[in-house]
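Note that one protein chain is taken out, while the other chains of the complex remain in position.
Moving on, here comes chain A:
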Amino acid sequence: MIVLEWLFLTIAPCDAAEPWQLGSQDAATPMMQGIIDLHHDIFFFLIQILVFVSWILVRTLWHFHYKKNPIPQRIVHGTTIEILWTIFPSIILMFIAIPSFALLYSMDEVVVDPAITIKAIGHQWYRTYEYSDYNSSDEQSLTFDSYMIPEDDPELGQSRLLEVDNRVVVPAKTHLRIIVTSADVLHSWAVPSLGVKCDAVPGRLNQTSILVQREGVYYGQCSEICGTNHAFMPIVVEAVDRKDYGSRVENQLIPQTEQA
């Protein structure tokens, strides 16, 4: 590790959008890694097909010339080539479909019991987060609102329109269940680095499970048009060590239990 640092080979993952960014943000969950891999997978076929088709097209245009080929060939039927151009695309489609479905269903699946549940409730235009695993009554709950920091307010180093006042703190390397719902209109809870995009529908609880693999701060934005301030209700997830998460939750619970 130290050797890597000497060689200036430190890893600085990209967890928020950058100016002129092409491609995805760096993966922090297995799901996002899967999405990126699938993207690269498909791009392999995509470029092959692009090259092949443009080659055919350019070649055809090149040879379709009144001086070089005054009488063009007129093929109206060819069994062999028809079989070929049916079989080959379907094989390619299969090669795309299999990893795609594998990823899709693995995203859907809840494999293990999650360690914590976090409820993300969308409002116009902020989010409320509830940590209710540690409750002993209906009233007492670790609930907070998360508003965007206004445009003229951010401190140096904060991202404009992405920073919030209260981040969602989650433990890293832990299976999380995020329950997404809304209190008014459609919203969406989306964090690119975590590979999560889950619609928030009023009256319905949508579940998505994530496993954050490294500690860090991850940014996302509302992804379902929800009104005037749709662009101004970002999501910030802060993944911390499990121990730090425990002590943090505890600190926030103590004042509540003392009040109660």
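In this text, a residue touches a chain if its C-beta (ideal position, glycine included) is under 8 Å from a C-beta of that chain, and two chains touch if they have at least 3 such contacts; residues count from 1.
Just so we're on the same page, contacts and distances are computed from a predicted model.
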Ask   = So which of "OLC1v1017345C1", "Large ribosomal subunit protein bL9m", "Vacuolar fusion protein" or "WD repeat-containing protein 41" is the UniProt name of the chain that got left out?
value = "OLC1v1017345C1"
Message = Using the touch definition from the top, which of A:53, A:87, A:183 or A:225 touches the missing chain?
response = A:183
Ask   = Of A:37, A:82, A:153 or A:241, which residue touches the hidden chain?
value = A:241
Ask   = From the list A:100, A:117 or A:159, which touches the chain that is not on show?
value = A:117
Note = Residue positions on chain A contacting the omitted chain are 1, 4-5, 9-13, 108-110, 112-117, 119, 121, 130, 132-135, 138, 141, 143, 171, 173-174, 177, 179, 181, 183, 198, 203-208, 214-216, 241-247, 249-251, 253-254, 257
